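Removed: one protein chain of the complex. Kept in place: all other protein chains.
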Amino acid sequence: MIGNTFGHLFRVTTWGESHGKAVGCVVDGCPAGLELSEEDIQKELDRRKPGGRLSSPRKEKDRVIILSGVFEGKTLGTPICMMVENVDVNSKPYEEIKDLFRPGHADFTYWAKFGVRDWRGGGRASARETVGRVMAGAIAKKILSEFGVRVFGYTKEIAGISCDVSGMSSDEIIERAERNPVRCPDEEKAKLMEEAILKAKTEGDSVGGVAEIVVENPPSGLGEPVFLKLDAYLAFALMSVPAVKGVEIGAGFKVAKMRGSENNDPIVIKDGKIRFASNNAGGILGGISNGEDIVVRVAIKPTPSISKPQRTVNYRRMEEETIVVRGRHDPCIVPRAIPVLESMVALVIVDCMMMQGLIPRSIRSC
Amino acid sequence: MIGNTFGHLFRVTTWGESHGKAVGCVVDGCPAGLELSEEDIQKELDRRKPGGRLSSPRKEKDRVIILSGVFEGKTLGTPICMMVENVDVNSKPYEEIKDLFRPGHADFTYWAKFGVRDWRGGGRASARETVGRVMAGAIAKKILSEFGVRVFGYTKEIAGISCDVSGMSSDEIIERAERNPVRCPDEEKAKLMEEAILKAKTEGDSVGGVAEIVVENPPSGLGEPVFLKLDAYLAFALMSVPAVKGVEIGAGFKVAKMRGSENNDPIVIKDGKIRFASNNAGGILGGISNGEDIVVRVAIKPTPSISKPQRTVNYRRMEEETIVVRGRHDPCIVPRAIPVLESMVALVIVDCMMMQGLIPRSIRSC
Amino acid sequence: MIGNTFGHLFRVTTWGESHGKAVGCVVDGCPAGLELSEEDIQKELDRRKPGGRLSSPRKEKDRVIILSGVFEGKTLGTPICMMVENVDVNSKPYEEIKDLFRPGHADFTYWAKFGVRDWRGGGRASARETVGRVMAGAIAKKILSEFGVRVFGYTKEIAGISCDVSGMSSDEIIERAERNPVRCPDEEKAKLMEEAILKAKTEGDSVGGVAEIVVENPPSGLGEPVFLKLDAYLAFALMSVPAVKGVEIGAGFKVAKMRGSENNDPIVIKDGKIRFASNNAGGILGGISNGEDIVVRVAIKPTPSISKPQRTVNYRRMEEETIVVRGRHDPCIVPRAIPVLESMVALVIVDCMMMQGLIPRSIRSC
Partner (left out) sequence: MIGNTFGHLFRVTTWGESHGKAVGCVVDGCPAGLELSEEDIQKELDRRKPGGRLSSPRKEKDRVIILSGVFEGKTLGTPICMMVENVDVNSKPYEEIKDLFRPGHADFTYWAKFGVRDWRGGGRASARETVGRVMAGAIAKKILSEFGVRVFGYTKEIAGISCDVSGMSSDEIIERAERNPVRCPDEEKAKLMEEAILKAKTEGDSVGGVAEIVVENPPSGLGEPVFLKLDAYLAFALMSVPAVKGVEIGAGFKVAKMRGSENNDPIVIKDGKIRFASNNAGGILGGISNGEDIVVRVAIKPTPSISKPQRTVNYRRMEEETIVVRGRHDPCIVPRAIPVLESMVALVIVDCMMMQGLIPRSIRSC
C-alpha cells in the first residue's frame, strides 16, 4: 500500500505515463482457475473511453493485451500483466507550456517531489493512469460476480443538478445510467446536466459533480479494524482517484446535522436474519460490513484543464505568466470517473473478502 | 497498514479493549535522539479526557507509562511501547444488554466477523481504543515541531451550528478552541453548541458535527502517488477514527458545484517562492502537498449510545427487542475526537516526511 | 515486515530493551475463539529460561502478563499484548564498558545506525528481545496444534560434536532433547557437548553449534512465490534470530556436492496420496510446501560475550583498548535458542496457512 501498488492479498501495481509507450498493470494474488479473457477486460475499458460531445476527442483505442497469468483461458494464480499501448498521442499542445505549471494540476507538485518534469500530457499524473485501475477492477468484478456481489455506480450530481434514485432497483439504475453520456439514471436530470456541461465547455470552463458507488449484496464481516476498517479502506481507494476531493459513507456529511435517534439504523430480523431497517450507516459499522448494501459518494472537482486564461508561473524564468491550456479535455469528468471508482471499490471488496477468508486460492472450488 | 498497525516508516500498533487491563500502543520507526518524556504524552492524553457537563462522567485517569524505547530522556530508535491502565471501569451496565446488539455500534459486525462477543463497553470497538492513537500522535507532533510543522484542529460545526474562522490566525484558533468545552474558536457559537448538546442529552439523545484539522507549514512533495497520495492517506487515517462518516480536503464537497475557473488555485510568486493565491486544493495537488496549509474536514456522527428506547435484536433468542443503553456516554463526541483526528493527521505527515527523506534516523542531526 | 513487526496476516510486533522496564509483544491477526491462558505462554517462556550450570545465572523470572485480546479465556480476534517485566537486572557490569564496543556484538552498529548508545546489557540487541518472539510463538504453536501440525527443534551440533537422530520418532527426539540441558536427543553426545561447553567456559571462551527445526505434518501448498517462498520466508525468520549466521533447508549445503539424480526426491503414491520417497527438499519445492516434513538447520555463532581480553575501541576517546566482558553470559546459546527458533518457524507456518486460506477467522469453526 505504497506508491503504485494497491492491496494486501489482491494486489495491483499500475504503471505508465500518459504519453509514454503504454499504460498497464500487474494483478498479483488473483485466485487460480478463474475464466478470464481479454474481452472481460475490454468491456470495462470501453466504459472508461471518451465518447460523444461531452468528452475529450482523443481517440483512445485502448486495446488490452494480457501478457501473463492466464493459460488455456483461466488464471494461473500467477501475476497477470495487462497493457494498453498509447496510440493517438499528441504532445504538441503540451510542448508550448512545458515551462508553465498548469493550475489545478500536479505539474508543480511532481516537480517539487521528484525534481523532474514530464510535461507530456501530465505524465503519470494524467487520468490516463486510471486505465490500469480499470483493467484490474475488471478482474475484481469478475471475481465478485462468482460470489453474487455486484459493484455499480452512477452520477448523482453535476454542476449543482442532482438526481434521486430512490424507488429504482439496482438493475434500473445501472441500465438507465449507462444509456446516457452523463451516466445519470434520471433522464430529465441527465439532459440538464448535459446542457450545463456544454455551456461550461463553450465558455472555456468546466464543471464538477458527485458520483455514488454501491456494493450490492456484500457479505458481512469485511474490514480489518482498527485501522484497515472497510470505510477507511474505501476512503483511501476513492480519494486516490484523480480529482476526488471528498468521500462519504452512507448518510455521510448529513450525520453532522442528525440526532443519534435518527441516524442509528434499527436492528431487525428479516427472513430469519439479522438486518437493518434503514441504511444510514452505508453498510458499515465500526469499520466492518454489516451485510446491507455499501454506499459511498465522492465529490469530483471540475476538470482543471480549461481554456480560459489563468495565472501561473514559468518555473525556468521564475516569472508569473498567463496560461491557456489547449489540448483535448473533458469539461466534466464525472461520467468517465465512474468505472474507475467502481474498480477501486471492487478492488477493496475483493481484498477484504480474501482477508476474511471468503475467497479460495483456486476459484474452481466455489 | 492492516489491522491494528498504521504507517509505513513511522508505524503504530495499538492494542487494548475498553474494559480490559490496559490500552496502549507501540511506536516503531521513531527517529533516535528525540527528547521524550511521559509528560509529552500526558499533555495530549489530557486533551482527550472527558470533562465538564458535556461529556461522559467516567473518570479516566489515563496516566501514561512508557515501557520501552526511551533511555536517558531520549528515544533509542527502538519501539516505544506506551500503556494506560484501565481504571474506574464498570461493566455492569453492559452486562444487562450483553445479548443485544446496540444500534449504531459495532456489536453486530464484530460478532459477524469474529464469531465472539466482547460485551464489556464495546471492547476493542470502543472509542477508548483511541488512547493509543493519541499517545502515538503526541510523539508525531513532537517530531513535527522539530521541523516547524504544526497540526491543530477545532470544531467547525455541531448540531447544525457552524462557525467561521476566517480572519483568525492559527494561534487564535487554537487558543480560543481550547478555552471552551466544545473546542469551537467562536465563543458565541460555542455557547449555542453547548446548549444544543445539553438539550439533546436531556432528551436522551445525541448530536453530530464537523471538525477541521489543519497542517500548518508543511513541506511540499509529501505523498506517494498513485495510490498512497497524501489526500488518500489522510482520508484513510481519518475515516478509521470511530464515528467519522465523511472526509473532505480543501473545498471538499463544494467542488461539485464549482467551475474549474473558480476552483483552480492561481499559481503565483510570493517571497521568491512558487505559491498559490487561494487554497481550494487544501494544500494537495495530484496527491502531493504543494506547500500551502493542508486542510481537511470530517463529519462525525451523533453518539450511537443514547438512552432513548431503540429497536434491536437479541441474538441468543433471535428475537426483536427494545434496548435502552445506559452507562456514561458523551452526547457529542466532536470535541473529544479532535485530539484523535490531529493525531492521525500527524502520523500521516511524519510518515510521508520520512518517505520523502525529510526526517533523519537520528533527530540530533537536525 | 519491517523493523519490529513480523508477518502478513498473523503479525507480531515485539518491543523492549534488555534493561528497560519490560519486554513484550503484540500479536495481531490471531483468530478469535482460541482458548488461551497465561499458562500456555508461560510454558514456552520457561523453556527459554536459563538453567543449570551451562547458562547465565541471571534469574529471569519472566512471568507473562496478558494485557489485551483475551476475554473469558478465549481470544477476541483483537491484538494480544503480552508483557514480561524486567526484574533482577544489573546494569553495573555494563557501566564500566559503556564507552567500548564489545566485539561480536551490535554495540557499534546500533551506534552507527541510530547515533545513540544503550549500553545497558545490549539494549534492544540483547537476546532478551527474543522473549517477545517466544510469547508470540506460543500462540502460533497453539493454533498449529488445532490443525495437527507440530513444530519442534533440537541441538544437532555443539563445538564440533554432532548427533544423528535417524531412526528416532519425533516423540522420542522431543522427549530426549528436553531431558538434558543441551537439548540434544543423543544422551552420549549430549554429555560430550556439556563437557565442551564447560571447558570453554572455564577458559573464558564460548562455543557455537547447529540446531535443527522440524515442522511435522504440514499441509502442502504453503508459500507465496516468487518472493515470499516458504523457504525464503523461513530463512528470513531464522536469520533474524540473534547469533544465527547460516540457514539451510533439507539437504542444504550438501546439495552443492550432489548429483541431480541423487538429490531429486522420487515422487510416489503412498496411501493413495502423492508423496515423496525421500526428503532432500526438506519439504519445500519451488518455494511451496510439498506435504513432507519441513526441515531446516541454522548455524549459531559462539556467544560473543567472553571474559578473555579482546581488542576494541573506546569511541569517545577514539582509542584502541582492551576489553574484558564481565556479567552473566551463556557460554553456548544453542540450547536456549531452540524455543526461539521454533517460535519463528511456527509464526511463518501460521502466517502461510492463513495466506493459503487454511485458518478461519474464528477458530471455533474448526
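Order of writing sets the labels: A, B and C. Residues in every chain begin at 1.
Quick note on the criterion: contacts are C-beta pairs under 8 Å (C-beta built on N, C-alpha and C of every residue); 3 or more make two chains touch, one makes a residue touch a chain.
Bear in mind that the values here come from a model prediction, so they are computed numbers and not experimental data.
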Checklist outcome for this item: Per the whole complex, from A:Arg179, A:Lys199, A:Arg316 or A:Arg364 the residue touching the absent chain is A:Arg364
Next on the checklist: One chain isn't shown here. Among C:Lys49, C:His105, C:Lys191 or C:Arg364, which residue touches it?
Outcome noted: C:His105
Checklist outcome for this item: Contact with the hidden chain, among C:Thr78, C:Asn180, C:Thr303 or C:Ser343, goes to C:Thr303
Item to check | Residues of chain B in contact with the chain not shown | outcome: 8-9, 221, 355-357, 359-361
Checklist entry - When the complex is taken as a whole, what residues of chain A touch the one chain not shown? => result 2-5, 8-9, 11, 13-17, 20-24, 26, 28-29, 32-33, 65-69, 71, 74-81, 83, 110, 113-116, 118, 120, 123-124, 361-362, 364-365
Item to check | Interface with the undisplayed chain - residues on chain C | outcome: 1-6, 8, 14, 101, 103-106, 108-110, 112-113, 124-125, 129, 157-160, 200, 205-210, 220-229, 231-240, 242, 244-269, 272, 274, 277, 281-282, 284-291, 299-306, 308, 310-313, 315, 318-320, 355-356
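Just so we're on the same page, only the chains that are shown with their structure count from here on.
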Next on the checklist: Nearest whole angstrom, what separates the Cα centre of chain A from the Cα centre of chain B?
Outcome noted: 27
Checklist outcome for this item: The distance between the C-alpha centres of chain A and chain C, rounded to whole Å, is 46
Checklist outcome for this item: Multi-chain touching residues of chain C, meaning two or more other chains, are 8-9, 361
